[in-house]
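Complex shown without one protein chain; remaining protein chains in place.
Entry: chain A
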Amino acid sequence: MPFGNTHNNFKLNYKVEEEFPDLSKHNNHMAKVLTKEIYGKLRDKQTPSGYTLDDVIQTGVDNPGHPFIMTVGCVAGDEESYEVFKDLLDPVISDRHGGYKPTDKHKTDLNFENLKGGDDLDPNYVLSSRVRTGRSVKGFTLPPHNSRGERRLIEKLSVEALTSLDGEFKGKYYPLKSMTDAEQEQLIADHFLFDKPVSPLLTCAGMARDWPDGRGIWHNDNKTFLVWVNEEDHLRVISMQKGGNMREVFRRFCVGLQKIEEIFKKHNHGFMWNEHLGYILTCPSNLGTGLRGGVHVKLPKLSTHAKFEEILTRLRLQKRGTGGVDTASVGGVFDISNADRLGSSEVYQVQLVVDGVKLMVEMEKKLEKGEAIDSMIPAQK
């Protein structure tokens, strides 16, 4: 909550044992890491904007999780959260990001020319290509914590930056609270519109407060570059198009992002970034590149092959249904994207997707012909 330490000092009148949450039925990264000792050490701390440990963990306390899916269970309220609460967040980051250490450095590479190939994924199989990431604007607190005034200012700066773009990036902003019915229907039909969060993972973290104030969607006239303002992060930037030309999608992604960043920097509000954690976002799972590059691809035979999961794991890819996270696949069409975010660059992660999807399409074709694919199964990347 904005501006204060909200009740935290008052809680210090109670002992650690009395305040410590009951995590006995919980299965999330925060619950696995948090001990009474860590809680005791961090409970009287706050970031300069007043974000506290209980704020960080509330979503994980309220959402015990799922036996099969390990959620993160904590969020940052501002850039400094990752510093002030590092005794909790470093181990969570390590668990979530394959053993990433507090001393590791993250490489950022948004030079699309470093990507090899990626323009020739078979459109008979690859139906669409998409790359998304998030950006946080320096000098503001994050969606779990920010006030209406901050959120509105983030919106104002974002709209200024976006409406100054031209050429292939010329577009228009649609604020959620003044959208017409016709605009809304069109945005839904284009699969652009985001809803008020209903997932308790987000609502318990306070990200839906004051909806729809300060929220909106911007997209270019070509409908291939899209920015969400003030949803789960300050900005979510999405480049997408039908077919398999991931190279072009990534080019537009990198160019657009860099243009936007330049404008924000001119106003002394660059993006939150550091050389250890890369781009700083609300959820620790999106640190690093914050990048999810993926395709919708038809793999009816491969997806039923006994080794499908293993192939994905080795390629460092993950599958989702075509509705996005936590949905099921329809008609053998899967959303395949990179699993990693932190510890490798944007180019590297998109390269994994390009190479991995290319390989899987070859495997699918082989299986169609009734041939075996065992010799094609790759080593662990």
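Assume a contact is a pair of C-beta atoms (placed from the backbone, for glycine too) under 8 Å apart; a residue touches a chain by one contact, two chains touch by 3 or more; residues count from 1.
Just so we're on the same page, contacts and distances are computed from a predicted model.
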- Name under which UniProt lists the unshown chain, selected from "Queuine tRNA-ribosyltransferase catalytic subunit 1", "Creatine kinase S-type, mitochondrial", "Cell cycle control protein" or "Protein transport protein Sec24C": "Creatine kinase S-type, mitochondrial"
- Message: Tell me which of A:101, A:116 or A:177 is the one touching the absent chain.
- Response: A:177
- Message: Tell me which of A:107, A:209 or A:276 is the one touching the absent chain.
- Response: A:209
- Message: For review purposes, identify every residue of chain A that touches the missing chain, sorted by number.
- Response: 1-11, 14-15, 18-22, 48-50, 54, 58, 61-62, 147-150, 152-153, 177, 203-204, 208-211, 213
